[in-house]
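Some chains have been omitted; the remaining ones sit where they do in the full complex.
The letters A, B and C name the chains in turn, as written, and every chain counts its residues from 1.
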Amino acid sequence: AEARKIRFGVGLKALNATVINCVIGEALGYNAQEGFSLDVQALGTNANVQVATDRGSVAIGVGVPSTALPLLAKGEWGGAKMFYQYTYPYKWDIAVPPGSALKSYTDLKGKKIGVSDFGATEYPVTKNVLKALGLDPDKDVSWVAVGNGTPAGVALQRGVIDALAYFDTGFGQIEAAGIELSYLPRPTTIPMVGGQFLMAMPATFEKDRDLLIGFGRSVCKASQFLLANPAAGAKAFLKLYPETAPRGASEDEAVKAVLQSISRRIKLYAPPYANTKMGAINEQEFRTEAAMNGLDLKDYAALYTNELIDKINNFDAVKVKAEAAAYKG
Amino acid sequence: MLMMDVDNAPRRATAAPDGVLIAIDQLSKTYVSASGAAVHALSRISLDIKPGEFVCVVGPSGCGKSTLLRLLAGLDGYSDGRLLLDGEKVEGPSRKVGVVFQAANLLPWMTVRDNVGLPLRVGGKHAPAGDRIDRLLAVTGLADFGDKYPYELSGGMQQRAGICRALARDPEILLMDEPFGALDALTRERLNLELQRIWQENRKTILLITHSISEAIFLADRVIVMSARPGRILADLHVPIPRPRTFDDIVLHPDYARLAKEVRGLLNAQEHGHD
Amino acid sequence: MTDLANVAVSAMSQKPASPRRRVSLGSPIAWIGLAVLILSWIAAVNLLNIPSYILPKPEAVVRALWSGLAVSPASPLGYYLPLWSTLSNAAVGCAIGVGLGLVIGSLMAEVEAIERLVMPYAFALQSLPKVAIAPLIVIWFGFGDGSKIAISALLSFFPVLINSFTGLRAVEPERIDLMRSLSASRLETYRIVKLPNAAPFIFAGLDMAVVYALLGAIVAEFLGAQRGMGVVITQAQAVSDVAGVFAALIILGVLGIVLHGIVRWCEAKVVHWGANRKK
């Protein structure tokens, strides 16, 4: 029988390797094992995914607290529940040009820091980190919006900014362009926010619980696979989406390019917390983010559930890792 | 350009005086120029035209002849007075009226034939024209030029096409603003004869503006002489010469010289006031 | 006949009104339209149940507007500083774009070789999404106002180019003949005949250009900026403050209308013979 097509909405402008662990289950046969096949929809923004999920345009969507928490605070949360965390914090860093005199976050006093734009999450998050370090993020440093991708790297190179506060895949893009960066060591206290989740409407939980478990499991397996052998994961991804490779690149070059953009992201597939199963959601992340944004929220239960995590993790991770090591494409 | 005052009285309230087709009563027209100054183009003109009459208007340049014609055609609003056409207040263009403008005014995107046939394609249902268009083109010497575009015609040919267009619909009332000005003497005479023939055949009412005193006397039942701006009517002369007239005969008619001299005298007097 | 006469009379009365028409903006019918718009907005939110994170409640938007307008002009919370920043970039960009569009459009209209040379590239350039060439623009014009001005100029350039080119080419040949018979130089013919003749169409291009310049400045701000209405929108979006986004959009919309009004006002001053010419 034809595997049923499941629409999965992501907040990307166009599909790329950022969501690799959500999609390569298709190439690796994990989705088939769970009896479905995936139709990935790049919906542009997380807000759009929220809309599409609420309206049932997609069965499963990517949820992020930065979209969800304000809605919850305003009492406009549409009822979707997050059931699996496929990327964990912390994905932000501060980079400086190689050989810069800046060696730590506290050296940033009086410097110009670049962010992609003032609506992007790295801005409030980095401010928060600096505050925790005793700097006044509004007075001690100045902020410059330098845009997405290469221009941000160029801004750093040209000295328009002294440091670039950015995110994992953004850094990957800049490095892939051939701009060298060196990273300031992360301080010990970083706000554990910015996770990414899978979510679905309550109706799906009722009617299609097995689908959610199956999809979660597929993502979980793929994450394990990528953690074990990123290059194999990239190959699988390119098999599904050959057009995402650089134009005219050989297979090796293509794999390298994909890896460059997501190598920092893959590390975030595993939970940074002790004794936590893959995908388990930590409510503290929501609390931290709500506090950061000055949202007064008491009850987060409407937002998420961990009830599927056990079933999702019910597979032989060792076997998956072995498969990854042996993967030829 | 003041608005004419549109009252809501029923249309037939002002019945046509017996046998009058166009009733002009104390008609005035004042333009407001760009600088805000008022230009009195027509001043209290009164004139009645009977059905089937052929009226020619002469007067110095700028005296308001074209203005009068535009008012009759319903193209402009008048400032004061009354203007009735067939007993109805003129409030806009009427299907009964055909107009030849002072400039040929052909549409450049249509062939000459299409330009001439235009009146038969717009403004409601019309009797089928048959070979009317072709006959008009032939009479005006444009037979070979039906499929040409206006820019391919000489100035005089364009003017002739404009005349054909006005005659295409065979309107009850024909208003013509110096239709033959750009034509050579012979074409002009031929068209004068043709116009007389058309008029005699089906007795249209024609008001024709011209600068040629001889043309006016040749064609008209009545010659209206207008004064310099603001235009007033100086004289309304009856032309008692029998029809059909020919150019060779008319100069011999005793009234011709008298009328020509009178018109010329009136205009001359104007001329001196004007200088 | 009655109908026809009425149409004709109304057609007559249309003319004298026209000189006034172009400058007036606060016409009652536009306000009625606004009322209908707001009512259907309220109805949409309440009856169609459009969630407020897509279409916010009018009162929330009014509140957001108020919070940005009812402050001191120097307040960082107000719309005035970002508006000033966006508008000044847009104005400079518009001036450059309109100037270039007029000059290049004129050169293209005058010299066929330039038309052949430039026209394809003008079209190629305009077909490129600004977002995709932003890195290049940023590289060339810097991270500051330079690139905002550049994108503004790029967007406002095109309609002026096309319309001035078209308008300048559409001169009646008789008028060119007149100037030629006077042995007028190209420049004289251009200045005395072609430019006035093309004026209504250049103004139509300008009308589009001011709006596109504003849009260009905003789009450039989306690609990274320190201040401006684009930043206001980005920041509101970041915290899902849809009412805030709408408030900013309303300000941009009103700005568009005001800019249009300014262009029409200038046009009425310059093309004085167009409004009431008759012969």
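Assume a contact is a pair of C-beta atoms (placed from the backbone, for glycine too) under 8 Å apart; a residue touches a chain by one contact, two chains touch by 3 or more.
Bear in mind that the values here come from a model prediction, so they are computed numbers and not experimental data.
Across the full complex in this structure file, the chain copy numbers come to A x1, B x2, C x2.
Everything below uses one rule, namely that only the chains that are shown with their structure count from here on.
Chain C has the C-alpha centroid lying closest to the overall centroid of all protein C-alpha atoms shown.
Summarising the inter-chain layout, the chain whose CA centre lies farthest from the centre of chain B is A.
Distance between chain centres (mean CA atoms), chain A to chain C: 40 Å. Centroids of chain B and chain C (each the mean of its C-alpha atoms) stand 48 Å apart. Between the CA-based centres of chain A and chain B the separation comes to 84 Å, rounded to the whole angstrom. Considering their complex, residues 51-54, 134-135, 138-139, 142-143, 222-226, 231, 234-241 of chain C touch chain A.
Touching chain C in their complex are the following residues of chain A: 47, 50-51, 54, 66-67, 70-71, 74, 76, 78, 116-121, 143-152, 154-155, 160, 293.
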